[in-house]
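Complex shown without one protein chain; remaining protein chains in place.
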Amino acid sequence: MRVLHHPILGDAPAARAVTIHVDGRPVQALEGEMIASALTAAGIKRFRTTSRGRDPRGIFCAIGRCTDCVMEVNGRPNVRTCVTPVEAGMTVNTQVGLGVWK
Amino acid sequence: MQKADVVVIGGGAVGTSAAYHLARRGRKVVLCEMRNIASGATGRCGGMVVHCYGRELNIEKTDLRLMYTRASTRIMREYQKSFEIDFELRQVGCLDIAIDEQEFEGLKELLRIQRSLGDTEIELLDKKQTLEVMPNLNPELIAGSRLRRSDGNLNPFKLARAQALEAQKLGAQIRTQTRVEKILLSGGEVQGVEVADGVIEAPHVVNAANGWAHQLTPGLETIPVRELAMVTERLPKLPPQPFEMLCLGDFAYGATQTASGNYNLGGPGPARPPGYDYYDERIYVDEVYRVMSYIAVIFPKLAEVSVIRSWVGTMAFTPDAMPSIGPMPGAKGLFIAAGYPDGMAWAAVSGKLAAEHICDGRTSLPIDHLDPGRFLGQPKVRWPQPYDLTVCHDFLTRERALKHAK
Partner (left out) sequence: MKTELAVIGGGPAGLCAAIEAAQRGVEVTLVDENQRAGGQLFKQIHRFFGSEEHLAGVRGLTIGEMLLEDARKYGVKVALNTVAWGLFSDRQIGVTAPDGVDTLEPQKVVVATGAIENSLSFPGWTLPNVMGAGAAQTMVNVHRVLPGQRVLIVGSGNVGLIVAYQLLQAGAEVTAVVEALPGISGYQVHASKIVRMGVPILCRHTILRALGTECVQKAEIARVDERFNPVPGSERLLDVDLICIAVGLRPLAELCHMAGVRFEYYPALGGHVPLHDSTMQTTLPGVYVAGDVSGIEEASSAMEEGRLAGIAVSVALGKVDPQAGAKDLAEAGRRLRALRLGPYGDDRHEAKEKIVQSCGQGAR
């Protein structure tokens, strides 16, 4: 959910909408925001599943330190979505285990 | 004052192997390790198990290498049946890659020698076949390779810890943060060792201190060699082979993918100016770049991969690149097991041979060729300064045939 009006921060600054593709589906994002933000705003919480247990994982530290939020971005696995900005047309896929290295 | 049957010096793969095999034979063992289990080369290597390391065109040494390392692997497979800790031995094969036609000719010659010894396992692969086995390699760097499918890798931390744990279960005492200052001799006989808080009396001592072994046993010709390594983020399983490669003439290189998916790569430190400290465990930024640039060249796809850690370690060489395993002349009760540049393939059998010698006075495999005294009385080895692994390789293959002390 986006916080559009905030008592201290004020109104959210206007930003251009861009489309990214998450597991093949188009998702609206805001230019310049982090992939993890766009997904959170779209209600997506599960970003990847683990190698052995196939357990769901998502954001943990949100500052690019813990690597829990990694996904396959434009074909490359292990991308930290909380510190990587979106780009128009980007493909973001749920990473399964260690992903597929293309 | 402590008393023991045997003091083992060194808590790496070889030392813990000796502790285990001796404890198994009912001996009261105290292992002294100056830092922690696997703090030396064991904990800094790639964990590769290579049965026939190197490219020396020497039939005698090749034969011996195969004999000992095969025995070692058989012992490790025995370990797997009963050890509590799984040390991730994966016999996935290992490629030795020739980067140009000249090297490939060398490999062919080496294979001829190996085949003549009855080694049917070793395979020669051309460029196309090599790439089929390991498609992620840079095709421009490959003329061909040799492959031994029973080679592979293991987790060296876990191997050392597994052996140490099993030794402890059998009554061995593992003393870490315990540096041996001196091996005590009197009238040419071992009395024990001196450590910081006193003396440990024992009629037998096993010197398994590899890179530091010669500091405790003067006359032992082992030299320390500094190697760099780095590990990447976890990657999906690439086609499995660990590999060794002599790359661009001055950098002997190896890489392996661990059970957890990280890529572990390493090679010798580039020669540094005079006064080079082979025990310097700090890594320098130019060394990091050097290793990283080789990764990018060898595995073009890994150019974007994150390296999460880099480090340095000290292993040991002997003048003929064969380890020294056996009783030290002039020091009754002192057994040497040191001088391993390829220790993971030898650790298990080394400990067993030490235990056999100490308990039975004889060994199940002949060890006279590995006599630690074989360099005594020879002109002092003049190592080129500074030396690194490739300099060693050149030096060794050009100059040294296997020496016997007799």
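So that you can tell them apart, the chains are marked A and B in the order they are listed, and the count of residues begins at 1 in each.
Just so it is clear, a contact is a pair of C-beta atoms (placed from the backbone, for glycine too) under 8 Å apart; a residue touches a chain by one contact, two chains touch by 3 or more.
No experiment lies behind these values; they were computed from the predicted model shown.
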The missing chain sits against subunit B at residues 282-285, 288-289, 307, 310
Note that subunit A touches the absent chain at residues 1-4, 6-9, 12, 33-34, 36-37, 40-41, 45-47, 50, 55-66, 68, 82-83, 85
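In this text, only the chains that are shown with their structure count from here on.
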The subunit B residues in contact with subunit A across the complex are 233-238, 261, 301, 304, 306
The residues of subunit A that touch subunit B in their complex are 51, 76-78, 97-101
